[in-house]
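Heads up, one of the protein chains got dropped from this complex, but the rest are sitting where they should.
Here the chain labels run A, B and C in written order, and each chain numbers its own residues starting at 1.
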Amino acid sequence: MHKVLSLIALAVLGSGTFINTCQADTLAIVNGTIIDATGNAPIRDGVLIIQDSIIAAVGSAKEVSVPDDAQIIDAEGKFLIPGLIDANLHLFLNIDPETLVKYEGRFHEIIVEAAQIALKSGLTTVFDTWGPYADLVKARDAINSGDVVGSRIYLAGNIIGFDGPFSADFREGAAAHFSKAFVNRINRAWDQGVGRDLMWLGPDEVGSRVAEYAEKEVDFLKYGGSGHSDMFFISFSQRVQKAIVDAAHAAGKTVQVHTTSIESLDMAVEAGVDILTHCDITGPVKAMPEATAKKIADRQIACSVLPVTQRRLDALLAMAEPDKGPGPDLKNSRKNIVSLVAAGATLLLSTDAGIEHPILMSEREGAVTVDPRAKLGEGHFNALVGLEEMGVAPMEILKMVTSNTAKAYKLDGQIGTLTAGKIADIVILDRNPLKKATNYRSIHTVIKDGQIVGIDALPISPIISTLQPTEVTD
Amino acid sequence: MHKVLSLIALAVLGSGTFINTCQADTLAIVNGTIIDATGNAPIRDGVLIIQDSIIAAVGSAKEVSVPDDAQIIDAEGKFLIPGLIDANLHLFLNIDPETLVKYEGRFHEIIVEAAQIALKSGLTTVFDTWGPYADLVKARDAINSGDVVGSRIYLAGNIIGFDGPFSADFREGAAAHFSKAFVNRINRAWDQGVGRDLMWLGPDEVGSRVAEYAEKEVDFLKYGGSGHSDMFFISFSQRVQKAIVDAAHAAGKTVQVHTTSIESLDMAVEAGVDILTHCDITGPVKAMPEATAKKIADRQIACSVLPVTQRRLDALLAMAEPDKGPGPDLKNSRKNIVSLVAAGATLLLSTDAGIEHPILMSEREGAVTVDPRAKLGEGHFNALVGLEEMGVAPMEILKMVTSNTAKAYKLDGQIGTLTAGKIADIVILDRNPLKKATNYRSIHTVIKDGQIVGIDALPISPIISTLQPTEVTD
Amino acid sequence: MHKVLSLIALAVLGSGTFINTCQADTLAIVNGTIIDATGNAPIRDGVLIIQDSIIAAVGSAKEVSVPDDAQIIDAEGKFLIPGLIDANLHLFLNIDPETLVKYEGRFHEIIVEAAQIALKSGLTTVFDTWGPYADLVKARDAINSGDVVGSRIYLAGNIIGFDGPFSADFREGAAAHFSKAFVNRINRAWDQGVGRDLMWLGPDEVGSRVAEYAEKEVDFLKYGGSGHSDMFFISFSQRVQKAIVDAAHAAGKTVQVHTTSIESLDMAVEAGVDILTHCDITGPVKAMPEATAKKIADRQIACSVLPVTQRRLDALLAMAEPDKGPGPDLKNSRKNIVSLVAAGATLLLSTDAGIEHPILMSEREGAVTVDPRAKLGEGHFNALVGLEEMGVAPMEILKMVTSNTAKAYKLDGQIGTLTAGKIADIVILDRNPLKKATNYRSIHTVIKDGQIVGIDALPISPIISTLQPTEVTD
Partner (left out) sequence: MHKVLSLIALAVLGSGTFINTCQADTLAIVNGTIIDATGNAPIRDGVLIIQDSIIAAVGSAKEVSVPDDAQIIDAEGKFLIPGLIDANLHLFLNIDPETLVKYEGRFHEIIVEAAQIALKSGLTTVFDTWGPYADLVKARDAINSGDVVGSRIYLAGNIIGFDGPFSADFREGAAAHFSKAFVNRINRAWDQGVGRDLMWLGPDEVGSRVAEYAEKEVDFLKYGGSGHSDMFFISFSQRVQKAIVDAAHAAGKTVQVHTTSIESLDMAVEAGVDILTHCDITGPVKAMPEATAKKIADRQIACSVLPVTQRRLDALLAMAEPDKGPGPDLKNSRKNIVSLVAAGATLLLSTDAGIEHPILMSEREGAVTVDPRAKLGEGHFNALVGLEEMGVAPMEILKMVTSNTAKAYKLDGQIGTLTAGKIADIVILDRNPLKKATNYRSIHTVIKDGQIVGIDALPISPIISTLQPTEVTD
């Protein structure tokens, strides 16, 4: 006789503890519809067997038999998809001076908080593409070792060529109000010695510096192909970009680029990067030429895009000055995503998300709260709806947020699909995500590493995300 | 047989604990020279008896006999003076954004730290004339109740008419880098509802608002007679100043004024204030007219001055632009002190001192570290030397830092002199302070409330004062 | 037989030349209604005789006979009032850097342009209360000597205690973009050595400096009672204000004050000034107390006010942040004017007007163009309507813009009423100004110094007022 663990029971369990410790070694999820994210048709009346955190078998009830000792999860009427993956976010995005001063020494705790918010919203894996290196490593290792619960983290550390938070790339003006000692500590925590100075150097030297950086405990590399403030400027020459890519690959790591213009995009493609981060951003003047989209598709370079909903775009356009600001950029972004899909490019869903400081957010005049994209735990749901609006096929959307990303990061042997041999990262939904993108929000259960996550208790010890905007008084 | 407690033993005791808990009820300090700060001649071979924290008797060995049960302190070759008093300092002076953000919620601890640094340097009483009200109250009450050791605190809270740290009076430009919620919390902590807005009102309303403020747990009142940034502007009309002074006196509290120009000084004199804070500051253009000094003397209004040494003045003048900045101001300050002394005015020594943040200080380009005046624990020693340079008589200098201040604050019934009936606040010096002002530094023992203070252990739990400038790296 | 000069003919004459050179020595204006601004009832079927630029006789046709040699002006159906007077404007208000650089050396020409715009709109006399001294003198002397046409100018030069255009009182931030030589030249042109530095001094010295300044070719004096940027700050102590007033009176000149708060107003009243400039401005927090209004009335000190229409106030309030900016100020301004009228104070109409640079104006985001008050040639008409809205009696309104002002400046022996012996400054209106304030706009003829002005040709050589906003391109 199987131990039947109803989903209702799971939900109850979930609310008190964050990992279901009384779980059996073998778990069988039965009666649900399995959408494995390989592109294959959904399996109705499916059976998915988990053993030792790995998916042991997947198939229809006819094909797969449930082991005797398995604990049974009845997913009748529900939908199983792989754990979601955000290809590009920033668990520690709070580079406002107030947070930096107040929580210096505790950034890793905020990163864990963010990883728990991510996990709660179905993201079992996230790729952190810019943040404070040492704190990210600390949080990643704590999570990956099982000491604390959270979304699985892969991290890049600095974006090669970018300076830290108190630099011309970000908030230079704030530096004057703090001690140089503090400003330097913060900038060093981010830039890790591979900042703007590299732009003065030639390919050999940049290559060496990147090779050295790649020896750190970073999971992948990312470099700036264009400026962060002056988005049309190019950061590195063609040959230097090649040297960076080669150094990364020599170190066995995937390499991606930050680009924000048509030409910086093209240079990165020529340099042979693995992933183009926000390759949908081509500036306010012009959308991506067809030839560029085709080149990306032909060379099979993954495109990490930042989709917004039409509602958000409309709200931003209403606020923006004519031909300026985020509105026109995003108008082109939507066009570019459609072009890339049409050209057959491989897309990855990303959000640039982090924890939004609730107090600072509440104070932003005219801050558009319509369908936020960079708000951790919310952004990916809105981005998925944006893709649906742009006419991307439901199965492609699912792949963008699961298997495509795993593959682009060369992790498709481990994550991204519900197929035998993969790590058991599973989201069980109440409603069919292929019917309507908003159904991704109907999360019933999150399983990570084969363990049912007590998502209701997440984040466990929130620091920033629960600050009360009501503290704003005059 | 008396228990003889040698000063050497005291020093040893002092280093481990901050209050000598094994002290007898009656203490007799014998064989030293007593300078009681009344203006009377020093008493050689003096005897001072302390009972229940009060000075029971003072006189020569011939006049005063030592009770049998008294514990004896042998002060052979030493000099007894009243505990020192700073008429105007700011225990929490660290309004740089970094400290404000980092230590919000712990300001009272920093105030205690400051009060311990003060006590260690002989200041048994301090008058805090501007700071965060609630935190000051918390620290004052903790010290005055005996829960923690520290200099006795009297506090004013806000300077009436001044806005908080993130305002045009102080660091307005920094506000843009923080949440409004934080900026407002900080500003409110300081302004206490009696800020710049009062300047729009007439005498009746300002009077009412001050009367209301006087009901708070403040020990005395202080108002702005002139602007903090624009030093030549006058803050309140003659009749409003009168209303403020009347409201303070009606509440039974002394009232002082912040003035920075000849005319703001004159208006405050006319308004009937008790103390003129930094009345030696008359701006860069002109020194105090003789008539003004005479008026102050005639009306017996106490002058709280900020003396600097000639070395410091020279260093500042070398840095300053011609006719600008702190140099010319201080040049006039020295002249003004001499004029005031000549006119027979009652002077109080003050420093505006607080804990200087060691890291921020070390970064200040060209920051003049020569004979600092506003550095807590150092400043008053330098100021005393400055007075000596200006030709002030040694006995007058002693009175400025003890009995004059006690009297100006109407506390001469309790502190300020070594006479029977006063609280036993005593500093024992190795060398004669009437011989040379630097001898005030030769502190051997500090007694507060009749208790020997373990000054070597102070400050007990330093937060800011021990930060290491060596953290500054690039 | 009289030469009959019909008003229609006058209008034709007016359009070609600016002074009617073929005018007879004696002029008789007949058949119109004369409102002499003394407060007496209008004289229907009136006769006004002008001889040698002076009003020789005024009365009804029954009382006054027309000399044989008189040239007749038939004013049938029209209304004669004294030439209008603005108690407080700034003919050169264009202290934007672009104008300052571009027209340096030609400011006097712009002042003449302004005086011609003023005259065209019925202002035969204006009091310029702040501007570049030497240029104002040049323009005034050219006009008053008859070399050029324009409104009669009385000037104050600098506001004593104010620094120049590139100072903290006005546009300090712009200074960094220009040579120090230029910045200093401009600042000196305005401050004339009686700027902010005076605030450091006592009454004797300020008195001497003002006495010295009064020897310049200024017609009256004005000093700052409160700060221009920080409106609640007081500039001079009570005794210094007294010294300024005394120095002005000793020099035989009227003296007025710039005040912007209840207390700065009261101090000026106590100091004995002749005119309170914009005494309706008491800041955003509080309207004028009844006692203040009464005191002003009792001491018969003239109040120069800046009325706005309700429509303008509404427009400004709609733009303003709550409790900030010009809206709340003006709300109190309207209340204060009503209070002053109720208390029986003598009011003068003023506008602070100058030529508004058409290009800069057209670029101001949200610049309220509704019923502008500070726009030369327009402002006084709107201000008169504002007064009507506030319930001021029509005859009082007329006096505010004519006889009251003449009297306040002690010039009632020469201008301000249509009475025998006065300079023949006359405005002939098509419609009755006592019926409706907008009727002041129905100017048919302007006579200044007994000469009919060719108003259609004014301004004769415009420099700024005709610049085309259409030059704004992108």
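We take it that a residue touches a chain if its C-beta (ideal position, glycine included) is under 8 Å from a C-beta of that chain, and two chains touch if they have at least 3 such contacts.
Remember, it's a predicted structure, so these values are computed and weren't measured experimentally.
Undergrad: Of the chains you can see, which ones touch the chain that is left out?
TA: Computed over the complete complex, the missing chain touches A, C.
Undergrad: Among C:63, C:76, C:212 or C:363, which one is in touch with the chain left out?
TA: Result: among the candidates, C:363 touches the missing chain.
Undergrad: Would you mind spotting which of A:168, A:367 or A:393 touches the chain that isn't drawn?
TA: Answer from the full complex: A:168 touches the omitted chain.
Undergrad: Have a look at A:39, A:77 or A:202 and name the one touching the chain we're not showing.
TA: A:202
Undergrad: Would you write out the residues of chain C that touch the absent chain, in ascending order?
TA: 96-98, 101-102, 104, 171, 173-174, 177-182, 184-185, 188, 357, 359-360, 363, 469, 471-474
Undergrad: What chain A residues would touch the chain not displayed?
TA: That gives, for chain A, the contact residues 168, 196-197, 199-202, 205, 227, 230, 232-240, 261-264, 266-267, 282-286, 289, 292.
Here, only the chains that are shown with their structure count from here on.
Undergrad: Could you tell me which shape the graph of touching chains takes: line, ring, star, complete or other?
TA: line
Undergrad: Most remote chain relative to chain C, going by C-alpha centroids?
TA: If we average the C-alpha coordinates per chain, A ends up farthest from chain C.
Undergrad: How many angstrom lie between the CA centroids of chain B and chain C, rounded to a whole number?
TA: Each chain reduced to its C-alpha mean, chain B and chain C end up 54 Å apart.
Undergrad: Among the residues of chain C, which ones contact at least 2 other chains?
TA: Counting only residues that touch two or more other chains, chain C contributes none.
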